[in-house]
Structure formats: C-alpha cells, structure tokens
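Shown here: the complex without one of its protein chains, the others still in place.
This part shows subunit A:
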Amino acid sequence: MKKQQTQKSEFEFCKACGINHDQGLRHKYFPNHKKSLSTFLSRFRKKLSDVRFFLNAPIPLNPQLASRNRFWCVFCDQDIHEHSSSFACANAIRHLASALHLKNLKHFFWKYGAAADQLDAFMFSDDDVTKWEKKCVARKDEANEGSRRTVVGPSSDDHIHNQLTSGNSNSFETNVYSHSVKSYPSNPVLPLPNYTNEYQISSSGLSGIANVATSSEARPDAKPIVFQDFLVERRSHSFPHDGRQSSSNGYSCDKQISSMPIESAEKKVYSEAPPPWIDTTEAVQMHSSSNKLGKSKMLNPNRVGAAWVEKRKIEMEKEKRGETIRNGRDASWLPNFGRVWQSGSRRESRKEFEREKQLQKLNVETESEMAIKIQPYVSKRMRMDSVGDNAIIGCLLSPTSLLFQCREW
C-alpha cells in the first residue's frame, strides 16, 4: 500500500486521454488510455494526410491564405506557421522531417505506449523532403515560364485590349460597368486571356463596339447572363515588363482575385493545381465509403467465413488508415486448401503441396522438366463426331503422380 501511495504522488497530464492522473507510467497500459490514444493518433494522422498531399504535389501558397495555413504538431506542442513560405505546408513538411520532431515523437511514443512500428507514419523521411524540394523548384520554373509566355510578347488578346482602351474609352466610361472602376484604384489586374475577351465581346453590344471584337475569340455561346454576378472592373494602366508598356482591361471574377498580388494569381492559373471545385480528399472518402457493404446485419453469423470477413474488414480498415503496412506474407497467401484428395485427412494434401514447394526450391532444374502439362478438356458432345466409344481423350501426368483420364461413359 505504501508503495502504491508513493507512486501516486505525482500528477501529470495525459495528452491522449485529456485527463490528469497520478498513475505514473502504468497509465499507458490501461485500456481506456489505449483506446483514446488510437483515436488521438488517427485524428492526427488524418491531419497529416493533408500535409502528405502537399508533400506529393507541391502547390504554391497564396500569401493571403498563408495565415490560415498552419499546423499544430501534437508531439512537439508547437504551432507551425507558413507566413514566409511560398509553397503550401512548406514549414510543416520541414518540421516533420526535422530531428527535433523525431526526438519528440519518440518521447511521446515511449511515454504514451504507442506501437513503435507506427513511427514512420508521423514523420517524413529526408528522401521525401528532397524529392519535394525538387518538385518545388520545378514548379517554380514552370510558373516563371508560364508567366513569361503570357505577359511577354504581343498576343492577339493584347491587341484587342489596346484597341478597346484606345478607341472606346469614352464609351466604357459611360456604360453600365463603369461604376466599379473607381472602387479598386490600387489593385493592378492582369489581362485574363480568354474569359476577359468573352466578356468584352458579350458586352460589346451594349457599348457599341461590336465591330472591334470580330476576332476568332468571338464565341456565339458566350452569354451576358453568365457574368451577371461578377464584379466587373476596368482599368487602364501600365506594366513594366521587359520595357514594354501594355494596357489592359481586366474583369476579375471574384473579390479575392482582384485584391490578390500578380504572382500568385499567375501561378494558380498556370500551375497544374487541381481546380477548387475538385476537392480530392473528399472524392477519395466518397469512393471508399461506397465500397462498404451495408447488408452484413441480416447475414447468418454461422455462414462460411463469417469470422474471416470480420477479420478482413478490420484489416482493411487499418490499411486504409495506414496503421498496418502490407507485409511480405501477403505475397505467399493462398486460400484454404483445395487439392484433390482421395483418402485420409485433408491436411495431408496440404502437407503434400508444401513438400513439393520445398522440393521445387531445392532443385529447380528437375522441376522444370516435370512442368505441368495442361490439356484441354474435350466434352462428350464435341467428341461424338470424331471419336468412337471408350476413346481416351486426355491422359496426362501431374507432378502429384495423379493420372487423369477422360473417358466416355
């Protein structure tokens, strides 16, 4: 009793259970702790899977959203901000690969009694990070090239813009869209190659400049209705790109875009980032949930392989969560035994198979000589025309020293 009392003297907080306890290290063996630890870890694993997504596919980070993109590391008790990073979760990725994180992670696992084989799931390897850095560099180069392609060099779009601004500035000032011009005086807006033109063409009827926009960009299906809700902006100003002055009419589709800096807007368009309406994580979840069978409640609990189904479903669930990694045992998996047997125990035939397998390993050469010959089975009906009674059709020798004969009955 005295010993227990001395052990109970210190109170400490368990992060997984969210309680203060005085049980010392014994606490980590309690079933309740184990349960809450697994939920705690799986919750963090879910968060980490988001970061892992950015590890595999680096996406340039919009500085506006940088403040929202932060990551709480539960092992280090540290909030990781992305204020200065140009790619999403860059600091988080570096943190998860750092030695300090590994140290804290190991300490956490020791203290809370998590399985050590799960360590890898909560950290990134250096190889992954170097790969990610390479991808980031490639992505940056791509974005730079993309921006040069669009801004530098005279394009047909720019011509239209120039024509529009030079020739019809007065008509624009007086038309229905002119009200928004003054509301965003400081934000430079890039020429949006396609949509802007569509808009101009569709709206040209109103301002009486239809004769200007007769280029190949004119699309009959571009309807003014589509742009009803859009915030319209018109501006004519200069960009110092390669010493060339260009003026633009920009119609941004959203308030955020209009207030975004130029660089990130370009990267978003020209990087191969998934468009915002495709939420990849959600799609994956939907796909996995559709695989589940919903009829298991009605089934007979004594049916063949009921236990197997339960076991396998738990396994699959774990695999999905990334807890158990498929091991090499899977490669040699075979269903329960199905060889032909004539007498004695069924287990004998399995033993026979395993013995053969051993033999095969020992002398591959002799085995290759005894390779199985597979003969097509010829049915009775098909044989009617060609062969007479009691004709032996298939006669072959298998390594199991069984002779199969097909004989007309």
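One rule holds for everything that comes next: a residue touches a chain if its C-beta (ideal position, glycine included) is under 8 Å from a C-beta of that chain, and two chains touch if they have at least 3 such contacts; residues count from 1.
Simple rule for what comes next: contacts and distances are computed from a predicted model.
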One chain of this complex is not shown here; going by its UniProt record, which of these names is it: "GPI transamidase component PIG-T", "Rab5 GDP/GTP exchange factor", "Thioredoxin-like protein 4B" or "Ubiquitin-conjugating enzyme E2 G2"? "Thioredoxin-like protein 4B"
Absent-chain contact - pick from A:Ile19, A:Leu100 or A:Ala306: A:Ala306
Residue of A:Gly18, A:Pro31, A:Gly344 or A:Pro376 touching the missing chain in the full complex: A:Pro376
Please output the residues of subunit A touching the missing chain, sorted low to high. 293, 295-296, 299-300, 302-306, 308-309, 312-313, 316, 330-331, 333-340, 342, 353, 356, 372-380, 382, 394, 396-409
